[in-house]
Structures are given as C-alpha cells and as structure tokens.
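Quick one: structure below, then a few questions.
Removed from the display is one protein chain of the complex; every other protein chain stays in position.
So, chain A:
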Amino acid sequence: MFPPIPNPSVDPAAATPRFGEKDIMRRSASTVEPPAQRLTEVAKLIDVTKCIGCKACQAACLEWNQLTEEVGINHGVYDNPMDLTENTFTLMRFTEWVNPETENLEWLIRKDGCMHCEDPGCLKACPSPGAIVQYSNGIVDFQHENCIGCGYCIKGCPFNIPRISKVDHTAYKCTLCSDRVAVGQGPACQKACPTQAIVFGTKEEMKGWADFRIKDLKSRGFENAGLYDPQGVGGTHVMYVLHHADQPSIYANLPDNPRISPIVETWKGITKYMGMALMGVAAAAGVLHYLVAGPNKVTEEDEENAEKLAGAADLPPPAGPAGSEGRPT
C-alpha cells in the first residue's frame, strides 16, 4: 500500500500556498523568465489495473470543484456522461476488450482527463496571454479571467481534453487540484479512490511506485505491463500503469504516441514567422516603390487627349452648359 497523504494541519500557517505566480514556468502567448529554481515535479499515477470503475473519483471531482453535471440518459454503457464536458473534468471510460491471446474478455477502465503534459499543446496553441499557465511543478492550469473562449487549446491538445463552457465561454479541464496541491494535499480524486488506483506524489516517487506495480503485474503474467509517461509530449504529470502498455489505444483510444500535431506546430511556428515577414515585405515594397518611382500622375496631355476623344465622338450635343456635372447615379 502506498502511504496515504496525511490530513492537513489545522495550523493557519500551513494554509499558505506552496506555489503560485512566481513559479510559472510557461504562460500562454507570453514570454516569461523561467523561475531560477524549479519546484519538485509532482505527478498523479492512475493504476488502471487496480481500478474497479466505481467512479468515486469522478464524483469527488465534481464535488471539490463545485460542479454539477446535467442529468443524462443511459446509452446502454457504463460511460456517463458519454464524453468529457466543461463540468466533467475526469471521466471513466469503459472498454470491453477481448484479449486475442487468451480469448478472455477484459474490462478496461481508464480514468480520462488532462495529462498535465510537460510540453502542453493547449498552452502552445492558446492566443490569449496568461489564459494557460504551467507551474514549475508540472501543473498546467487555465486562468479563466484571461480566456477568450476561442477553443484553440482543444486543437492544440493531443488528448482531446479542454471543453468550452456554454455558460461563461471559457475553457475548462482538470486542474490537478492545483488549489489542494498548493496546500500540501493530493487531488480530490486521489483522496476518494477506495483502491489506491490513484496515487499522488512527486514524479520520482510515482515512477518508483509504478515500477513496483509493474513488477507485480509482470509476475502475474501481464508481461506487457508498463508505465504510460509519453515522451512525445515530454512526459506527463498524470501517468497510467497499463496491463497492456504495448497498445495504449485499446484503452478507449488513449494515443499510442501522443505529440503535438505537426499541423499545430506548423500553424504556431513557421506560419507566424513567414506570415509576419510576408506582410512586412508587401508593405515595405509598397513604401519603397513609392519613394523610388514616385506617384503615377495623370498629365495635362492625358486630359487633353481625353477631351479630344470625347469631343470627336459622334455624340448628341450636350444638353445644358458644357461640363455640367449632372451624372447618373
């Protein structure tokens, strides 16, 4: 058993947040001076092999974050709601998988939610300064007062996590209970889990604990058991222990090799530089041409030629004084 996180001290001094503004490592659409010293990285480890699908975590998340999910309808499966929403930051996804080797039906239950990527695609895509921040302990958090509701974070995220609220039009996702972690607590889901399928601590501790679990699983015949800490996004601060770590996608489409989409990289990378350069060149070329070539002016001669042409034409005699300004509109 993993040692549980002790209850908080009631001493008011213990309530001072352990991290905050000064520990922001990345800030959307801004350049920040990274803090001189990085906090110890934290992580949540979700041991899929221990999960019994009770959804205590899902309920605890709603409760701690004071969210209410709509009363839905039964779709004939355990998933409820059917997808993450702006209220459901974490969702149990159930998969019935027939193991081709054993012909056994395996019930795979994955707790979906933000992975708190080391290289967060949401933050990279976000156009609004400070709407998404990453603390040096690895937590990626949305700051709603800065969010404009554009949904770019949804396009940037390799895990399809953020959701835009239809009420305040800002983006929501799991905060890794940054408010609880700030005062030395673990996330609400972790606290509620009856089987310790969710544990929380430093990233190192969690990797160590995962190793222990994986050894145990291997000894029981799950030879492909392993840790899901995808390096394509620089590792994550929410990790899974999977019995079949060689095929993450059987767990309700958990990406096998998540990375920020190359389309997003192109959009946020070269398109911006090339775009600014191209517009700059176009404007500069105009100014330069004007300075070098000077304005293109109509000459007296042009006017005279036009008068000759207009006069020469076989027109009915102009009514009224010549050059009258009466013109059809």
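By our rule, a contact is a pair of C-beta atoms (placed from the backbone, for glycine too) under 8 Å apart; a residue touches a chain by one contact, two chains touch by 3 or more; residues count from 1.
Heads up, the rule we're going with is that contacts and distances are computed from a predicted model.
Participant: Determine which name in "Formate dehydrogenase subunit gamma", "Cytochrome P450", "Nitrite reductase small subunit" or "ABC transporter ATP-binding protein" the UniProt entry assigns to the undisplayed chain of the complex.
Facilitator: "Formate dehydrogenase subunit gamma"
Participant: Just name the one of A:Arg38, A:Arg220 or A:Lys272 that touches the chain not displayed here.
Facilitator: A:Lys272
Participant: Per the definition of touch given earlier, which of A:Pro35, A:Gly53, A:Pro81 or A:Gly149 contacts the omitted chain?
Facilitator: Per the contact definition at the top, the residue touching the missing chain is A:Gly149.
Participant: Residues of chain A in contact with the chain that isn't shown?
Facilitator: Within chain A, the residues that touch the unshown chain are 29-30, 127-129, 146-152, 154-155, 160, 164, 169, 261, 263-264, 266-267, 271-272, 274-276, 278-279, 282-283, 286, 289-290, 293-300, 302-307, 309-313, 315-316, 318-320, 322-329.
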